[in-house]
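Every protein chain but one is kept in place in this view of the complex.
Labels run A, B and C following the written order; every chain starts at residue 1.
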Amino acid sequence: MTPEELLDAYEEMALIRRTEKAAHDLFMSGFVKGTTHLAAGHEAIAVGASAALRPDDYVFATYRGHHHAMARGATPEECLAELMSKATGLCQAKGGSMHLTKASTGMLGSYAIVGAHLPMAAGAAWSAKLRGSGQVAVAFFGDGATNIGAFHEALNLAAVWQLPALFVCENNLYMEYTPIADVTAVPNPAADRAGGYNIPGEVIDGNDVTVVHEAVSRAAERARKGDGPTLIEAQTYRHFGHSRSDPAKYRPAEEVERWLKHDPLDVARARLEAAGVPPETISERDRRAAQVVEAAVTAAKNAPEPDRELAFTDVWADGSATWRT
Amino acid sequence: MTPEELLDAYEEMALIRRTEKAAHDLFMSGFVKGTTHLAAGHEAIAVGASAALRPDDYVFATYRGHHHAMARGATPEECLAELMSKATGLCQAKGGSMHLTKASTGMLGSYAIVGAHLPMAAGAAWSAKLRGSGQVAVAFFGDGATNIGAFHEALNLAAVWQLPALFVCENNLYMEYTPIADVTAVPNPAADRAGGYNIPGEVIDGNDVTVVHEAVSRAAERARKGDGPTLIEAQTYRHFGHSRSDPAKYRPAEEVERWLKHDPLDVARARLEAAGVPPETISERDRRAAQVVEAAVTAAKNAPEPDRELAFTDVWADGSATWRT
Amino acid sequence: MADVITYREAVAEGIAREMRRDSTVVCLGEDIGAAEGVFKTTVGLFAEFGPQRVWDTPISEQAIVGAAMGAAMTGMRPVAEIMFSDFLACCWDYLANEIPKARYMTGGQVTVPLVIRTANGGGLGFGAQHSQAVENWALTVPGLKIAAPSTPADVIGLMASAIRSDDPVVFFEHKALLASSGQRPPDGHLVELGKAAVAREGTDITVVALASTVSVALKAAEQLQGDGISVEVIDLRCLVPLDMRTVLSSVERTSHLLVVEENPYQGGWGGTVVSVVADEGFEMLDAPIKRVAGACVPLPFADALEAEVIPTVDKVTEAVRRLSAY
Partner (left out) sequence: MADVITYREAVAEGIAREMRRDSTVVCLGEDIGAAEGVFKTTVGLFAEFGPQRVWDTPISEQAIVGAAMGAAMTGMRPVAEIMFSDFLACCWDYLANEIPKARYMTGGQVTVPLVIRTANGGGLGFGAQHSQAVENWALTVPGLKIAAPSTPADVIGLMASAIRSDDPVVFFEHKALLASSGQRPPDGHLVELGKAAVAREGTDITVVALASTVSVALKAAEQLQGDGISVEVIDLRCLVPLDMRTVLSSVERTSHLLVVEENPYQGGWGGTVVSVVADEGFEMLDAPIKRVAGACVPLPFADALEAEVIPTVDKVTEAVRRLSAY
């Protein structure tokens, strides 16, 4: 990444971080219903990967997917409005936090059944291959997803069919409240499985946006050349609990501390400073991000409620929900 | 195996072989309805494994499971009667060829959904561990089963919980009509996946009953010591087609020929002869097997049809099928 | 070309016709390529369209249907085969939670134009895990269209509509009908999803049937004719959209309703049909509504036992007689 690119990445990460913080506060104060799974701490994975992809590539994410939606162009306002059940939400308030989707920019959805979207990403990659489009499809998923059947089936299919698919595991050491190490037979839950599918697997620092950018660039190039899928395990940590108001007491204090010191924003800032970018230039970006998010919160709060009739639209492609005559 | 044990194993294999041949003929002549998946060619796996197990160990098999039922004590007559829809069948003609079960000797069923029984075997092993019984549970499955999600989940669970489970793949190179090599990312579909679960995986000659016996003995011992599961990939070949009347034209003639030359009965016979067992002693066993199967065919043919009321029994443990008042 | 075609051939023919007109139609499934399908329902496709359009898969039902979904969201029209409908249970998450919900929960941002074809039903002695009629599973999930043809012409006509549909369609091919034959429909033959057919006109009682139970109902109607009972047989053809208008207008004339369905009574699709009639058609009824459905047991292996638990002509004639004697 050039310093300019890195600066943009920094700003995008700052935007995500602040949006997540806003989402957290809005949840705690009752503006957001249901549940949220915040990605604060995971920003470098979404932003680094996105910077390595073409605009027409496909992305599939999990219920912890705000960062991927935003990295692929969803605005904080659209996201927050969705979380707040507003008509201006990304999915018209019909999806919610767990299903952020921005199809117009290739962000084909956030899926809340662990592992389910890996085969979908394989399918999108298959489609790209069939159409000769040169696109790649990326599935982002958690460490916990590596023990579910769909993971295995998707990896094997993608390998056998040599699909232009990237499987990016965001290993944050925990499933909901249980350490992944307690329930997985290998130390690196994703990368250590790559051999079973005869594909490259690597463990990377998921909190360094430049490292993510490089790894995803390499994998995407490999995929576009027709050499098949890659499995990337990006180590990271979540700053909030698993969901809603989980205080994450199950995590040892020193582990939390160690990881908070390795904050993706700090890592990027250090790299920028090392590249000679003046601190005030960076802070300027921070300020801009803060303003955008502040405005987004206000706009989302003021946005209208969804029309009740939306409950009965878009089951079918013709827009209707008619199941009988 | 001692020569005496090997001789018994030989006879058991001969019995299975002849039963399978009888089943084939009975199917072709209309006495067996539905479908059958014959295990001729796979005998050494069932017989070698069974000889290495304790009588109270558990076995779970697939729709291609006649050999496992017989190796665990089901008689040819019970099996053929089941295939012929007779009241004297192993499962009262309610299961059929694909579901042979002999619970009284720990053969806990044949399952016709590929891969489904691997988690069950893990569960039986978990039960043995909880009860401290020293039993092991063995799942036999095909090469094709290694690409289904349940395989992955079962192996990981068994590894994490260090269960006394043995996973024995009968790799006969084909799924139904498609070579496993065409749809699997690694050359050894089972053993090459063992690393992903941090358990031992080995490829063995599944047509040599002494090799199978040794490998299963080692794995069972490991399991009983509390050292967890083992994955064994036993290479073999089926003599008939996949099911029913499949002539298996999709298999190259020279491949078939090569494997027919490596018939498990011939391998055992050669070993017996090398150990100094006189040919006529061996032939005597062949004759005995032939007689048993001949008598079994007659008895099964003459057995009564099942009582129609059996259709409405044993849904529930109380013997009834009542779902409403 | 012969005028007559089997149901089995009609499946392949129906797919081939659409593959010819639309290059985005691609097939995937186990043993569907060179092996031409376990039920020989994809005969000729691999030869005509080659490995870029007809893909053999591993035994990975989740990957098959999940990949079909991903491809459908990105410009293709996949036709995925799940060999036996019982195995839909192995990828049920995709049918229950993913495919039917993607459009709705994204506020209409994506469409999922795919077909999941599967061999359904019993009567062949395949036992408990290979004989179920499971259209009712799919009926529990809003967002899936459900086709279950009873004739070769309908196979072709509904297949065309299913593949052209921008909505996901689960397409049930009945195993017991594969060898049956009928008129080969002309090129371009289309049967709209959600239009029931009156398979036989009658005045005394309406029998609603689907797939395998249509011929059971027709045979029963034939026999009952001798007793002077005139039976109208309605072939629903689809469960979603469900053509209740045709059912209700028939019941308006006959005042008697019997539903004949292969799935078990508990949770069977007949319950949905009956409850619409028991509500909206209550005043039309002159007698109780009856259902001849599968027994609430797993499917037993032996032919004689299987016949005890699935609908038969005898069970239908008996039910009709009881109803008309009411």
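We take it that contacts are C-beta pairs under 8 Å (C-beta built on N, C-alpha and C of every residue); 3 or more make two chains touch, one makes a residue touch a chain.
All values derive from a computational prediction rather than experimental measurement.
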Which displayed chains the unshown chain touches: A, B, C
Residue of B:Pro119, B:Gly142, B:Gly195 or B:Gly228 touching the missing chain in the full complex: B:Pro119
Candidates B:Gly109, B:Gly144, B:Gly201 or B:Pro264 - the one touching the absent chain: B:Gly109
Residue of B:Ala137, B:Leu272, B:Ala289 or B:Ala303 touching the missing chain in the full complex: B:Ala137
Among C:Val260, C:Val297 or C:Ile310, the residue in touch with the chain that has been omitted: C:Val297
Chain not shown: contacting residue from B:Gly34, B:Gly48, B:Pro76 or B:Gly149: B:Gly149
Residue ranges of chain A at the interface with the undisplayed chain: 33-35, 82, 85, 91, 93-96, 98-99, 111-115, 144-145, 147-149, 175-178, 182-184, 250, 305-306, 308, 310-312, 315, 321, 323-324
Missing-partner contacts on chain B, residue numbers: 58, 60, 89-96, 99, 101-104, 108-109, 111, 113, 116-128, 130-131, 137, 149-150, 153-154, 156-157, 160-161, 310, 313-319, 321-325
Chain not shown, touching residues in chain C: 86-87, 89-90, 92-93, 95-97, 100-101, 104-105, 127-129, 134, 136-137, 139-143, 240, 242, 263-272, 274-275, 277-280, 282-283, 285, 287-291, 295-298, 300-301
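Criterion: only the chains that are shown with their structure count from here on.
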Most contacted chain pair (by C-beta pair count): A-C
Chain at maximum distance from chain C, centres defined as averaged CA atoms: A
Whole-Å gap between the CA centroids of chain B and chain C: 35
Gap in Å, rounded to a whole number, between the CA centres of chain C and chain A: 39
Chain centre separation in whole Å, for chain B relative to chain A (CA means): 45
Multi-chain contact sites of chain C, meaning residues that touch two or more partners: 57-58, 60-62
Residue numbers of chain A (touch at least two other chains): 149-150, 153, 156, 160
